[in-house]
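To start, the structure itself, in structure tokens.
Of the protein chains in this complex, one is absent; all others appear in place.
What follows is chain A.
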Amino acid sequence: MFCEKAVELIRELHRISDGQLPAFNEDGLRQVLQEMEALYDQNQADVNEAKSEGRAELIPSIKVRHCCLLRDQRCVTAYLYDRLLRIRALRWEYGSVLPANVRFHMCAEENFRMTIVVLSQLQWFSQYKKSLASFMRSLGGGEGLDITQDMKPPKSLYIEVRCLKDHGEFEIDDGTVILLKKNSQHFLPRWKCEQLIRQGVLEHVVS
């Protein structure tokens, strides 16, 4: 049946409801595009015949094929856009520099080919980061505000954190420098730690 492959692409994303980004289904996309080409060619032929030979009975099948073409286009754009939303979420979750394992997941192809898809995804992500940064910089008449911080209402001023990996020196607002060594525990200002907690460098210790 027509459009089956296209719907399968959608189902694939629908199954992964936790927002993770699966590998790009290039094969699936290629099959849908091939089906679209075939439908379009058949329609071109039939349209010509319907016009020249006056065969009006071809018109219903032309219409059906056209509907399938529109559905294929819709499914493909939905698949691609949903992936973009998952990529966008990475910026908000992990910050401007993606941790290595996340970045790998965004680019990994079967044999690490830098395909159009991979390049386009990276380009979209890079442009999105730029737009967001530019917007945040312009807030308050040029003063700037990082709205990817302060994701939760402040409950306590300082929190106990444990360092999960070596992160080197870390300066807090009053000038003191903390050495973030693996397994060290610190009592730090909450707002300074948010991003490091999300990146997996620090862990909030709830006693």
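List of remarks:
Convention: a contact is a pair of C-beta atoms (placed from the backbone, for glycine too) under 8 Å apart; a residue touches a chain by one contact, two chains touch by 3 or more; residues count from 1.
Everything below uses one rule, namely that contacts and distances are computed from a predicted model.
Of the candidates "Phosphatidylinositol N-acetylglucosaminyltransferase subunit H", "cinnamyl-alcohol dehydrogenase", "DNA replication complex GINS protein SLD5" or "WD repeat and HMG-box DNA-binding protein 1", the chain left out of this view carries the UniProt protein name "DNA replication complex GINS protein SLD5".
Touch with the chain that is not drawn comes from one residue among A:36, A:58, A:98 or A:159, which is A:36.
Residues 29, 33, 36-37, 40, 69-70, 73-74, 76-77, 80-81, 84, 88, 116-117, 120-121, 123-124, 127-128, 130-132, 134-135, 138-141, 143, 145-147, 149-154, 157, 174, 190-191 are the ones on chain A that touch the missing chain.
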